[in-house]
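For this view, one protein chain was removed and the others were kept in their places.
Take a look at chain A:
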Amino acid sequence: MDREAATEQKTGDTIRPFKLAHQILSLTGISFERKSIIGFVELTVVPLKDSLRVLKLNAKQCRIYKVFLNDHYEAHFQYFDPFLDVCQFDNDTRNLGVYTFQHLFAALKTDPDNSAGELVVTIPHEASHLVAEGTALRVGIEFSLEQPQGGIHFVVPQREQKDQKELTPAEKERVHLFTYGHQNSSRLWFPCVDSFAETCTWKLEFTVDEEMTAVSNGDLIEVVYTPDMRRKTYHYTLNVPTCAPNISLAVGPFEIYVDPYMHEVTHFCLPGLLPLLKVTTRYMHEAFEFYEETLSNRYPYSCYKQVFVDESYEDFHSYATMSILSVNLLHSAVIIDQVYITRKSMAQAIAEQFFGCFISMQNWSDMWLNKGISQYLCGLYCKKSFGNNEYREMIHSMLQDVVKYEEEYGGIILDPSQPPTPPPEGSNMAQSSQNKHEEKFYFSIRNLHTMSPMYIEASYKKAMLVMRMLEHRIGQELLLQVFNKQLSLATNAASNKIGSGLWGHMLISTNVFTKAIFTVTGKDMAVFIDQWVRTGGHAKFHLTSVFNRKRNTIEVEIRQDATSQTGIRKYVGPLLVTLQELDGTFKHNLQIENTVVKSDITCHSKSRRNKKKKIPLCTGEEVDMDLSAMDDSPVLWIRLDPEMTLLRSVVIEQPDYQWQYQLRHERDVTAQIEAITALERYPTPPTRAALTHTIENEQCYYKVRCRAAHCLTKVANAMVASWAGPPAMLAIFRKFFGSFAAPHIIKQNNFQNFQHYHLQKTIPLAMAGVRNSHGICPPDVIRFLLDLFKYNDNGKNRFSDNYYRAALVEALGNTVTPVVSVVTQGTPITAENLSTETKLILEEITRLLNLEKALPCYKYTLSVECLKAIRKLQKFGHLPSRPLLFKSYSQYGHFIDVRLAALECLVDFVKADGKSEDLSYVLDLLENDPDPGLRHKLCQIIVKNPPFKRGFKSRLDNPALVERIWANINGGLSHDTRLRCDLVDLYYTLYGTKRPLCLPLTELAGLMNLTKPDIKKIKTAIPKLAHADNPNIKKETCIPKIKTEIKESTSSNVIIDNNMDVPMNVDVPVVTDQKLKEEPILDAQMSDIPVPKQEYYSDNSVSLPGMGQSGPIGFEPGMFQKETDATSTSSGKHKDKDKTDSSGVKMKKKKKDKKKHKHKHKHKHEHKHKEKKEKDPNKVKIKEESLLTSTIASIKEETLSSGSSTPSPNTASMGSGDIPMYP
C-alpha cells in the first residue's frame, strides 16, 4: 500500500472498491454434443469501503441467470458489451482513425483495471447491511454458455448430418475442450474480475463424463463419481493467490503420463500419442532444474501439468500450474527440426510459471516485465542446452525483428502507463515527441484489447531484449538476485491470508522492479527504464571511418541521421566501438551526445603486415591471415556495439575486404551474419572465396554457413557474366555429400552430424536460386536437384528425412522462372506443351504429393511444399492459375500446416488472379472456421500478402469488402480480441487510416441510402431488460438458432417468421426446410446489405423471476442518454426510415435484438430488417414457435419463449414486458 502512496496513482490492484479473497468456479453441465456449459461461480469479495453499492465484474458471452449475495439475496444486474458495436455513434465514416478511438473507449468501458466491467451487479437495499469494510461478501452467479464463439474451444468433429445428436464412441475418443484467450479473456467462459492484478485463491470443480479427464489449475484433491455413476467431478484447489486470466481448463479423454523424473509433473495428450508424449517431454525436468538453480528458488507451485490439445489457439499458453500446448508440438525421436521449437516452447511455458503465473502484474502495462523475464530465463536455458551461438543468433534476429517492426509501424512503448520523466530542460519537447510516437499507430496502445497482435509480438521480443540489456547494465548475477527477491517476497505473500495485505507482493510492476534493482544493486535504473521502457523506438547508427596515415589514427564518424523517421529515436550515452587491428582487438567507448559524433581513434598497430605474425583475436586466439587484400590501414574490421547492449540498428561502411576479413576471422556469429549481409553488395571473386570458405568451414556455426550459402547464390547471380566453373556450391555439395565412389550420387542419408544435416537441406535450396545469364535456372542445377530426389536413400538413417525432402521440393519450386512462351497468349496450357524441365518438375511434385496420401510424412511437410511449388508454377505461367486445388486443401479437416500452406497459395492467387468469390471464400474461413488458431494465422497471411495495395485500383476493392471487414471489427468479432485486431491490421493494410477510396464520399451517402436502405437502418441499441415475472420461467433459455425469414415485397410488407428452436428436441424437418428457404434470400441480400446489425447491449441481462422489480435496472450512467440521442439524430437524418421514432418502438426492437445478438455470428444477416418490421406493426405477422426443452442433465426445465421479441404494445413500457408462458 505504501508503494501506491508514493506513486499516488491508481494501479490495477487498487482501483476497484473491493478485493477478491476467494473464488469458486464450478462447471457442471459440460456437453460436447451441444457445446454448452452450465456453471456457477462464487466470488468472495471484501469491500474496501462501506458505501459499495455496485460491483462491476467481467463476463462476456455468458448467459447469466441469477446473481445472489450470501446465498439468499438476489441482486439486480445488468450486462452490456460495447465490443458488439464499437462505433455505435458513427455508421458511415469507415475511418480507422475514428474506429481506434471508439475501440479504446469500448475497451476501457469493460476494463477491470479501469474499474469497469460488462456485468454490473447492484447490491439491493435489503442486502446493503452485508456490505461493510473488511467483511467478506459472497457473490454467487449462475450462468451458462451455449456454443461459445471464443474463450473456450470444443474440439468436436464436424457433423455431416445435423440431426445426429450423440457422439459415436470413436468420436468420443477425440473430442475435447480447452480454454484459451487473448491476454485477459477468462471472462469469456466464466464471470470473474478479469484483471491480472486481482488475485485470489480458488476452488475449482468440473463435472465431466466418466471417460473424460478435467485438467485445471492447482492441486487435484479428489475425483468423485456423481450419484448416477456416469460422471465424475474433479475437485481442484489453488491456494496460491492467482488472477482470473491464469485460470484454465482442459477436458478430454486424455492419456495420462506422469513424468518419471518429477512425479509432481503430469503430461496429458490425446489417445494414441503417448509414445510421442514420452519422447517429447523427456528432458522437460531439466528446465525445471535449471530454473530452480538459476533463480535459487523452488518452483512456486506444488504441481505442474502439460496438456497437448488439438486446434490450439497458440503454440503454448501458460496458466497457473498448467500449460496448454498444441498437439503439433509432439514429435518422435526420429524428428530433428521440431525438437528445438518444442523444447523452447515448453521451457518458455515453465519460465512463465514463475513470472507470469505465480508473479502477476499490477497493470497490464507491466506485462513486459513478466514476458521479458520469462523469456530471458528461457533464453538462458536455451543458451545452456542449445549453445551460445544459437543464443546470440536468436538475440540478433529478435533485435532485427524489433527494428523492422518499429521502422515500419512506429516505436514500441513497453510500458505506456506512465510517461517518461521529462528531462530537466526542454521538457515540452520531450513530451511532444512522446505524444508524437503514440499517435503514429493505427491502433491504441492504451489497452491490451486494442493492440495489434503484431505489435504485441514485437513488444515481447523487445521486452526480452530490454531485460538482456539490463543484464549488461547490472550483471547477470545481480539481475538474478532481483528476480530471486521478487520470488521470495511473493512466496512469502502466497503463504499468507488475504488479511495480511501481502498479496500485493505477488504483483510486479515497472516501479516495483526498478526499486528492487535499486535495493539489490544500489544502482538507480530510472533513466534506463525511461529511455527504453517508457519511450518507444530504437537508435540507428551510421558509421563511416577514414584512416589517417600520418597520425596513425582512424577517424570514426557516427551519425544518427534518421531520428525523425518512424520508430527511430536519438540515443545519448556510451557506445562501444571495437576495432580489430593487426595487433589485436581494441575496444573504445565513445560518448554519443549528438546526432553526429566524430572521434579520432589512435591505432595501436604500427601497421607492418609484412612481418609474418599471427594476429590475436578478441577471443585470445592467434590466427594467420592473408593480408594481401588490405591497404595501408592496420584496421581489419570495425564493429559497433558488438554485444547488442542497445536497441539499435547499425549501418557500418567499410570496404569489402574488411567485411571479408570479418566473415573469415571474427569469431562472433552476429558479426559473421552481419558480414554476410553486407557482402551481398560486393559480388567479387574474393567475396566468393570468403563465402565458400565459410560454407566449408567445419568450425563455423551452421546457421552462418547456411546464410553464407544463400548469400553466395546472390553473389553468383550478380556475377553471372564472369562466373567460371560449375554452378555455385555444386562442388561443395559433392564434396560433403557425394558418395566416395561416384561423387555425382549422393551418399545414403545419415543425419548424425547436425551441421551437415542443415547444410544438406540448405545448399540445394540456395542452388535453386542460381540463375544464368538468361535469367533462368541452369539445367545443370535442375538435373542436380532431380538426381537428389532420385538417389535419396534414407534406409540406413536413424532420423526422418521429411524436412530434407521438403527442402528439396521447395528448391525445385525455386528453380521455376517465368515462362518464356512462344505460344501466343490465350491458348490454353496443356500437359503436352509444357517444357521438358517443367514436366520433370511436375512429375516429381505430383508423385510426392500423391504418395503423401498413402504414406504421409511427419506433419505433411512434403504436401506443404508441393502446394507451394504448384502455386509457383501457376504464378509463372507454367500451369493454368486455378484456385480449386488450394481450396480443397484449405478445408477444415486437413492438417493445419497443409491448410495454412494452401491458404497462403490461395491468398497469393487472390492477389494475382482472384475474383471476389475467391476472396470471399478466404474471408468466410476467416470468419467461420472452427479452428481459432487458423483464423489468426490466415489473417496474418493476408496482411502479409494483401489482395491489393493501398491506393492501387483493384477489382477486389469494392464497398462490399470494406463493409465486410468493418462489420467484423465493429462487432462481429467481439469474442476474439486477437482476430479483431488482426482484421484491424488488415483494414489498415488495405485502406490506411482514412476512409476507403472505394466508398462514396460521406456527402453522397444520403443518395446511397435510397438504393441501399438497410445500411442506414443500423441503429444503436438501448439497454433493455427482458423481464420475466413468471416464477415458472427460471431463465431465458439460450436459443441456438433463430431463423428469421424475411420476405420483402415492394409495399414493404414484412412477414417475419420467427422461429426459435433448441437442438435437443428440435423439429428437424422444419429447421432444414426453413434454412433452405431462407438462405437464398439472405444471400441475395448479402451483397448489397453487408452490415450486420450490432447491438450495444445484449440479451443476457435477465432479471430474476419473482423479484417483482419493475423499471430499468442499472444502466451504465449516461449511456442511455447518449444512445437515445444518437439514435434519434441518426434516424432523423434518414428521413425515409424510422419515422416511428418513439422510444417505445425502439424498446421493442431492443427486445428482439437482444434475443438475437447471440447468434449473429452464425446468421449475421438476419438482423437487417428489424427496424423495418416495426415500422408498420399492422403488417407484421409473426409466427412463433416455442419449444419446451430440457437439458440433458435435466437440471431445470427451461421454457422457451419468443414472447419478448414480439413487438406487442405492452412491451413499450420498458422492463414490464410480460412473457407468455408455455409450459
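One rule holds for everything that comes next: a residue touches a chain if its C-beta (ideal position, glycine included) is under 8 Å from a C-beta of that chain, and two chains touch if they have at least 3 such contacts; residues count from 1.
Here, contacts and distances are computed from a predicted model.
Its UniProt record calls the unshown chain "Transcription initiation factor TFIID subunit 8", which is the correct pick from "V-type proton ATPase subunit a", "Chaperone protein dnaK", "Transcription initiation factor TFIID subunit 8" or "Large ribosomal subunit protein uL3m".
Contact with the chain that does not appear here is found for just one residue of A:101, A:386, A:547 or A:791, A:791.
Among the residues A:779, A:880 or A:1000, only A:880 touches the chain that is left out of the figure. For the chain left out of this panel, the touching residue among A:205, A:337 or A:366 is A:205. The omitted chain makes contact with just one of the residues A:17, A:124 or A:856: A:856.
The omitted chain makes contact with just one of the residues A:888, A:928 or A:945: A:888. With the whole complex as reference, residues 26, 28, 38, 40, 157, 174, 205, 207, 213, 219-227, 229, 232-233, 256, 258, 260-261, 263-264, 266, 270, 272-273, 275-276, 279, 282-283, 303, 310, 327-328, 330-334, 739-742, 745, 790-791, 793-794, 798-802, 828-832, 842-843, 846-847, 849-860, 870, 879-880, 882, 884-885, 888-889, 891-898, 1193, 1195 of chain A touch the missing chain.
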